[in-house]
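First the structure, in the form of structure tokens, and then the observations on it.
Our next item is subunit A:
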Amino acid sequence: MPDFVTSYLGSTLTPGEAGNQFWALVYVFVIFAGVSLAVMSMNWLERKALAHFQIRLGPMRTGPHGLLQPIADAIKLLLKEDIIPAGADRFVFWVAPLIGLLAAFTVYTVIPFGPSQAVSDMNIGILFMLGVSSLGVLGVVVAGWASNSNYPLIGALRSSAQMVSYEVAMGLAVVSAILMTSLNETGTGTLSMIGIVRAQQEQGVWFIFKFFPLGLIAFIVFAIAMVAETNRAPFDMAEAESELTAGYHTEYSGLRWSLFMLAEYAAMISVSSIAVTLWLGGWMRPFSRLLRGSAWDLIFSLFPAVTFMGLAAVAFVGVVRMPRRSDFKVQKIGLAVFGWLLGFIALMLLIIAIAGRSNGAAIPSTVNQSIGYIYWFLLKVAVFMYLFIWYRATWPRYRFDQLMRVGWKVLLPISLTVLVATAIVGILLS
Partner candidate 1 sequence: MNSAINATNATMAPVATPYFFYGLATLAIVSAFLVITRRNVVHSALALIVTLLSVAGLYLMLYAPFVAGVQIIVYAGGVMVLFLFVIMLVNIDRSYKEKRFSGLWPIGLAAASALFTLFLFAFIKGRALFPDRMMLLPESSNTQQIAGLLYGDAGKMGQYTFAFEIASLLLLVAILAAVVMTKKRA
Partner candidate 2 sequence: MARTMAVNYGSQTMAEEIKPPVLLSSSAQKTGGETSAAKAASGKAATAKNPEGPVPIPWAAPLVEKYRSQYGSGLEAQTYLGQNYVTVDSSLIPNFLRQLRDDEQFDYCVDITAVHYPKREKQFEVIWILYSFARNERLRVKVHIADGASLPSSVSIWSSTNWLEREVFDMFGIQFVGHPNMTRILLPEGWKGHPLRKDYGILQQDQEWVQINLGIESGQ
Partner candidate 3 sequence: MVPISTLHYLIVAAALFVLGVVGVLTRRNLVVILMSIELILNAVNLNLVAFSRMWGNLHGQVFSIFITADAAAEAAAGLGILIAFFRNKETVNVDEIDLLKW
């Protein structure tokens, strides 16, 4: 294999830092495909989880347990008529979803799935993330305006006012986490996403537990603000169908509408990634200080394989529990194939976990490690995704003025206080 392929595997730098264009491109493609896939499965997961919260079954017909539902939805959306309202500004109408999508996807360039598993490690990583994700607001405003209709316009103004307001509290919460990175010998913090996780590694504590309860409060502020930032329940003014405005994407249909949805879910994943990186130790496995030693390392490195085994088991249980009727035959086979696929992945992960232990083995131990990094990172993000669904099933919707009040009069003072307190505590301790 050429050098530029193999050199990265043993390197501790991201492709961007190392100037490795091949791997950078690979990451870009993997992330693009991965996020799209994640959004699709998130769609399925949300419908199923929400359904089970509400004592329903959710999609059951398209594929076993509705597994093919996202694909069916995607095909339906692609084939739907693409309506541009009369009097709409055609170009802006066309470009608005792309702005949102671009903003949501560009952010992924600096998300660190591992110490070297990112497209690039930017010096201003978190600043870049906040800045680019705030560009999504433009897509919302412009979409509402271009629809040439009153309700989308009001909806767009509301959504963007909401996003801009919560950005303030969100940014201040982020700053208090960045402040924590400077608590080292040199006294300099960092804005780099990888640097932030490294700082948690060096200080041996996730920032959520740092200066208890300051880190926790900052995290909670961020967790609330990020729900509002992504226009999700209970702050989903855009989807408040029972109220006056149905939101900025009222006039959109088919593919364009699905681009908005894609952007929304991608933004959910990216803000969750920020939360994970800043407060939950990013790619670090839990108890990396407490439970050390090669035995613990082995146990934790088995987690990915075990997870996939569990998923495979769930699939097989699903096969067994299906009614013994002939019309379920295809579904049974499909689910079984899906289960075997998961099982195969589990097997591969197991082999890597066992064989990648020693340095001299055929599989470099870095591969084993990177699987661990990515696994823990994605697991933490998945918890946030589940929380998003949980919120939606549990809470009523805020009224718009209450929502703004929460943003400006509750979250902003809290995050300011936490910021000042963090700075004072940091100075006193150093």
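A word on the picks: all candidates are chains of the complex that A comes from, given by their letters.
To be clear about the criterion, contacts are C-beta pairs under 8 Å (C-beta built on N, C-alpha and C of every residue); 3 or more make two chains touch, one makes a residue touch a chain; residues count from 1.
None of the values given here were measured: they were computed from a predicted structure.
**Q** Sort out for me which candidate, 1, 2 or 3, comes into contact with subunit A in this complex.
**A** Answer for subunit A: candidate 1.
**Q** Touching candidate 1 in the complex: which residues of subunit A?
**A** 19, 21, 89, 91-92, 95, 122-124, 127-128, 130-132, 134-135, 137-138, 141-142, 144-146, 153, 156-157, 160-161, 164, 167, 188, 191
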